[in-house]
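Left out: one protein chain. Kept in place: all the others.
And then chain A:
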Amino acid sequence: MSLCVLDEEKFHLCCQLLLQLSEQLGDGWSWEGGQEGYLRKTALRSVVIDSSSVWDYEGGGADTSCPSRSEQREGEQEQANVDASADTDSIKGDMEDEDEDEDDGVCVASAGSSQLLQYEYHILHSCSYSTPVLYFRACTQAMDLSPLSLYSASDSLSSA
């Protein structure tokens, strides 16, 4: 298994490129935290939520015998977006190939069983794995920001 590494300097370079592209496309990414900060984006989506929001994780830790599937791009000039994958062991379902290039359509809370959800994404550099890591959070618009259960959110997340 070849170990791809992205050192912090290269990560910063890629982030700056992504930010430039994001600004051109109106994609909403920003940089937080100064010198050693992270990429951030929030988004609102109207989605249909499964009413049975039970956090059922009977599978235990993810298949721990696989090598790390973290992927990252090298600092290519023409890259359209950073394909940052999350840590293999994170409790996230099948999030590895989430496409960062989201379309920012108008968001309307439709009637019926759909809800307005707030998503927040952070991409930062992991010093342990020398790769970018994606962190995300999905919660209802309510002020208490109670996080959604994994399974009720995963369907909407992969399309977000």
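Heads up, the rule we're going with is that contacts are C-beta pairs under 8 Å (C-beta built on N, C-alpha and C of every residue); 3 or more make two chains touch, one makes a residue touch a chain; residues count from 1.
The criterion applied here is as follows: contacts and distances are computed from a predicted model.
**Student:** Mind telling me which option in "6-phosphofructo-2-kinase/fructose-2, 6-bisphosphatase 4a isoform X1", "Sorting nexin", "Palmitoyltransferase" or "Autophagy protein 5" is what UniProt lists for the chain we can't see?
**Tutor:** Protein name of the absent chain (UniProt record): "Autophagy protein 5".
**Student:** Can you list where chain A touches the absent chain?
**Tutor:** 1, 3, 33-38, 55, 57-68, 86-92, 122, 124-129, 133, 135-137, 139, 144-147, 150
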